[in-house]
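Just below is one structure, and these are the notes that go with it.
With one protein chain removed, the remaining protein chains of the complex are shown where they sit.
Presenting chain A:
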Amino acid sequence: MADQNHKGGSGHDNVEQPSRRKFLVQAGYAVGGVIVGGALGSLIRPSKKTENAPQTGEGTAADIKSYNRAPMFFTQEQLGIVSAATERIFPADDAGPGALALGVPFFIDHQLAGEWGFNSREYMSPPFYAGEKVQGYQGRLKRREMFEIGLRELENYSQTKFTKGFSELAAEQQDEVLKAFESDEVKLTTISASGFFKMLRSSTLEGAYSDPLYGGNADMNGWKMRSYPGNQMSYTDVIDKDFAVIAPSSLQDHLSAH
């Protein structure tokens, strides 16, 4: 797996990785500056009093702690590679935030942890034969397995070509690696490099623009960037008018409307 190739470098500049102590304090599992003994037990039964529960519909991403921002599936190394790669696919620019600030890596992680990662509503029965391109994916691997292999191979290729991990490469070098995957210049035995890249690209866009309930599109900033109003109840009053920017609302807003 991925840690076979781990060279021990810090390498994850793009992902905030607080110390365990800092994490526990921030998350409210410490009382009076002393971490409660048996940290595992505390994590399972957090005290309601010290929990920093977000207030529905108030505040901004900056002042609300999102407990959603923790990996369910990826290792921290995998999360680092995904963070670096998705930011290259959808970089921050003058128009607005990129994949990282939008929470795309956590979105992808959460999706892979669930039924999408297990291909649970897809036909996965044997026999498996290589097919024509027009027949679509015919492999036996699930998306979560393809991601694990794809990320490991991104790392391997980076090490071979640049003697550095993917996350440590300069942006141009990361692009070069991604292009080599996109064009199948990299030949993999288990999965199609371009197929993996395609999945990485499409899930990046999903994370940038799906409802924030899934962990991406932080604070609806993906929608704001492109003047998309999100989840409105009605456009009857504007449908026959010229374009106007409408402040977006999310499914959480819709919930309170009922």
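The criterion applied here is as follows: a contact is a pair of C-beta atoms (placed from the backbone, for glycine too) under 8 Å apart; a residue touches a chain by one contact, two chains touch by 3 or more; residues count from 1.
Convention: contacts and distances are computed from a predicted model.
Colleague: Could you tell me which of "Branched-chain amino acid ABC transporter permease", "Tryptophan synthase beta chain", "GMC family oxidoreductase" or "4Fe-4S ferredoxin iron-sulfur binding domain-containing protein" is the UniProt name of the chain missing from the displayed complex?
Modeller: Choosing among "Branched-chain amino acid ABC transporter permease", "Tryptophan synthase beta chain", "GMC family oxidoreductase" or "4Fe-4S ferredoxin iron-sulfur binding domain-containing protein", the correct UniProt name is "GMC family oxidoreductase".
Colleague: Spell out the interface residues on chain A facing the chain that's missing from view.
Modeller: On the side of chain A, residues 88-91, 93, 95-96, 98, 116, 119-125, 127, 129, 131-138, 175, 178, 182, 201, 204-206, 209-211, 213-214, 222-223, 225-236, 238-244, 246, 251, 254-255, 258 touch the unshown chain.
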